[in-house]
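Only one protein chain is missing; all other protein chains are in place.
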Amino acid sequence: MVVVMQRTASQEDLEAVVNRLRELGFATHISRGVERTIIGAVGEKTIDQLQRLEAMSGVERIVPILQPFKLAGREFQPETSQIQVGNVVFGGQMIPVIAGPCAVENEKQLFETADHVKKAGASMLRGGAFKPRTSPYTFQGLEEEGLRLLAEARRRTGLPVVTEVVNPRDVETVIQYADMLQIGARNMQNYTLLKEVGMSRRPVLVKRGLSATVEEWLMAAEYIMLAGNENVVLCERGIRTYETQTRNTLDMSAVAAVQELSHLPIVVDPSHGTGKWRYVTPMALAAVAAGADGLMIEVHCRPEEALSDGPQSLRPEVFARLMERLAPVAKAVGRTL
Amino acid sequence: MVVVMQRTASQEDLEAVVNRLRELGFATHISRGVERTIIGAVGEKTIDQLQRLEAMSGVERIVPILQPFKLAGREFQPETSQIQVGNVVFGGQMIPVIAGPCAVENEKQLFETADHVKKAGASMLRGGAFKPRTSPYTFQGLEEEGLRLLAEARRRTGLPVVTEVVNPRDVETVIQYADMLQIGARNMQNYTLLKEVGMSRRPVLVKRGLSATVEEWLMAAEYIMLAGNENVVLCERGIRTYETQTRNTLDMSAVAAVQELSHLPIVVDPSHGTGKWRYVTPMALAAVAAGADGLMIEVHCRPEEALSDGPQSLRPEVFARLMERLAPVAKAVGRTL
Amino acid sequence: MVVVMQRTASQEDLEAVVNRLRELGFATHISRGVERTIIGAVGEKTIDQLQRLEAMSGVERIVPILQPFKLAGREFQPETSQIQVGNVVFGGQMIPVIAGPCAVENEKQLFETADHVKKAGASMLRGGAFKPRTSPYTFQGLEEEGLRLLAEARRRTGLPVVTEVVNPRDVETVIQYADMLQIGARNMQNYTLLKEVGMSRRPVLVKRGLSATVEEWLMAAEYIMLAGNENVVLCERGIRTYETQTRNTLDMSAVAAVQELSHLPIVVDPSHGTGKWRYVTPMALAAVAAGADGLMIEVHCRPEEALSDGPQSLRPEVFARLMERLAPVAKAVGRTL
Partner (left out) sequence: MVVVMQRTASQEDLEAVVNRLRELGFATHISRGVERTIIGAVGEKTIDQLQRLEAMSGVERIVPILQPFKLAGREFQPETSQIQVGNVVFGGQMIPVIAGPCAVENEKQLFETADHVKKAGASMLRGGAFKPRTSPYTFQGLEEEGLRLLAEARRRTGLPVVTEVVNPRDVETVIQYADMLQIGARNMQNYTLLKEVGMSRRPVLVKRGLSATVEEWLMAAEYIMLAGNENVVLCERGIRTYETQTRNTLDMSAVAAVQELSHLPIVVDPSHGTGKWRYVTPMALAAVAAGADGLMIEVHCRPEEALSDGPQSLRPEVFARLMERLAPVAKAVGRTL
């Protein structure tokens, strides 16, 4: 950590800060410049414990040097983690494709879609039973009935199932049905929920918050890992910007950033990332070329009747064509679907 | 709602959309332009139910016309709501000032700060017992012990107390101690929690999400109100932008926007809104001039020792001076502190 | 400046960086931490010249310590500058209000509006003769004819005139008519234009770029000042965010930030800042309470016929009422209109 003193700081101010740092167990190194004096502080404390030094007299600002995450960091574990979900592995040479409807609506819709995505080559099935919706007047999900249908769809297709959990009280129930738990974007900083899924050992897919930095996102993973569950996969799903042509702005460079900073596998969701089905195919191809460790894609047999997110869902035949186009791109970057 | 057809849409596409709208109970009006045909659809359905029409052949986009909120809207109730918390009223001619530490740290810190803010003229006491923190390695709050201290501070000073609730399971406990529940920015779209506080009748302070639109924020209020609790006060606390000079960008115009769209009172938190104590006084003065129905300000006796958010906390003497400066501005806009 | 070395940096990497810093004339101080070694570098070089060190082997990142601006900085000149435009002073105890139409459309429109704003108490007249418009199909301004009309309106009312210049070639012409030159938001980083107005001595109003940081904005002022023109006034006019309820997000805290970092006066434009005339009055009141050194407000006699920005223009009677409401707020913060 570096403490930058104000230009007008007195010698007393400087000494007070140095003394305080030493009390906190830090070694200090002072650099006196023409316009500013800075103090390099070497020690074990977290940034957070030091931020408050900014309130001391004569301090201009605190510059953190270390990254705030540990367990999720690539410095902690240099090799990319391989996270197993049923027979599927995230973080290896193969690139799993998770596909299915935004929400589980009924048996027919789910089974039909599941059969289609299985046939087209998907590795996992997605489908929401608990839906966090912006409006209380819209479809909120089938809840446990939805979970039951997902489990049946797994029996039918052999595809492992991922589904979102929104309430800490439901974690135990969802675990009975799902192979992987999803933390949705709106809950990425719902720390109660993160700790709860951290206490299970079920793999967790952590979607990036709507306006989360990569660092905050890794801190969400850190919460889960610190609670004991190291089976974390990250999912980029677009961030909020001023652009309105797309529902969100898919941050493709987050694939490179996560792979530099963390050992956790990263999946890309071009459906939420763009909000427009016409953009899903090019962004899925791009994600694989960029080195993503997986894809998550919304598929619906009749998007115009979907109870949520119809405009971003692929029809089964479009999804099948995407799978065909993905294979050579995966191969071109040394991977397989 | 307006459906905009693609330039290349066929007569069959148009008829299919019109038929579908009629099935859904809409009256339709067609306007044929040189480049686009649009369909005005008049009916009761929510936007969400219609968004999926975007997936129909020939449809370019759906333009919603009505606002998605009802109970929270000024059209539903033209008069500004007056929300009572103990002897304090939000939404009236008087402007309550909520003050206190970010987090309850211990008895001495809380009581000392409470005494100071009471003496300076604050109307309510704030203090966090459950702290949602970005890092799992930082202080997470005293939990129920913190609540107990808050209740004692209330007895001591007579100030009603507001504190954050982060876990649906804790709502019942928090209600036993607090006069007003706070939904923090990170939980603004934690719908499970919103529904839970909606089932109580305790007043709720809903902070704006880190990157929530005004509309999404009002939808969060709508969740609480629809669950039966109409005692909602909104709190602007800054939004996330590219600017790094401040911790967040305080959206002062949200005061005007909320007062146009909604009947709910709106409070401004310049402490989180700027993240720098030096900016708190000018922004507090500005908020009152803009017409805010309250203020929420962090005060700490020794900010350099604060366990969270030290850099944005006012020392008691700075807070006292702010209160003195606020009074004439309140008077200038026809209100009182 | 601080150089943070990678955890994996070798002793050779460290020595190479230290040697390079010394070649560049820096004194260096090394702090060896458990996880990172950092180098404090003390010297006169600009950040920019050092950024490239990031490309050296073993370097993780460069952390700048000094602000990049000099002439515009409050460290360079502790007292707020007073900038005189005709009989008007920005940066003093009085708060000038600049008012007038977005664009000069014709003699009648301009004179009528000018008479109204003069009568209501405005100190300066605004009006665009060269209009930078997003679309080439919209009104682009009356150009020199507009300048001529502005000069006539000044003779008529005695109000000094500010108008935008968009082309370096026009600076000389505009100076013949206008008392103050405006650099519009879209040209805040048009360095050719900045240098050109810097070569005159005419006061310049520098609007903040659509997504400029406070630091970049001050660097735009620095360009003008370094070219020799120290008569710079800054104007906050809203920044681009995800929020769509307002045209831009008025960054009120920029008033406090600029006043902390710079000695240049700062004016607020709530018309562009919000894009909605109904929000202009509360935001103008807030700006004065926040300590702004001036206001810039769009007024149009018939907003529904305005050739640009009608929705954000005040009718004369609304402007007159605003002026009445501003006076007591200015007084409450120790200033006058």
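Letters A, B and C mark the chains in the order given here, with residues in each chain numbered from 1 onward.
Just so we're on the same page, contacts are C-beta pairs under 8 Å (C-beta built on N, C-alpha and C of every residue); 3 or more make two chains touch, one makes a residue touch a chain.
If you're wondering where the values come from, they're calculated on a predicted model, not measured in any experiment.
Across the entire complex, the residue among C:V2, C:I38 or C:L53 in touch with the chain not shown is C:L53. In the complete assembly, the contact with the undisplayed chain comes from A:V333, out of A:A27, A:M199 or A:V333.
For the chain left out of this panel, the touching residue among A:A16, A:I30, A:A227 or A:A289 is A:A289.
The missing chain lies against chain B, touching residues 2, 4, 7, 27, 29-36, 38, 40-44, 63, 65-66, 75, 211, 240-242, 244. Hidden from this view is one chain, which touches chain C at 20, 46-49, 51-56, 68, 132-139, 166-169, 186-187, 189-192, 210-211, 216, 219, 222-223, 226, 240, 277, 303-308, 310-311, 313. Along chain A, the points of touch with the absent chain fall at residues 211, 213-215, 239, 241-246, 249-257, 260-261, 273-274, 278-279, 282-283, 285-291, 325, 328-329, 331-333.
Keep in mind that, in the parts below, only the chains that are shown with their structure count from here on.
Listing every chain that touches chain A and chain B alike gives C. The most central chain, judged by the distance from its Cα centroid to the centroid of all protein Cα atoms shown, is B.
Two copies of one sequence, chain B and chain C, touch each other mainly through matching residues, since over half of the numbers at the interface are common to both. Rounded to whole angstrom units, the spacing between the C-alpha centres of chain A and chain C is 38.
Once the centre of each chain is set as its mean CA position, chain B and chain C turn out to be 30 Å apart.
In chain B, the residues touching two or more other chains are 211.
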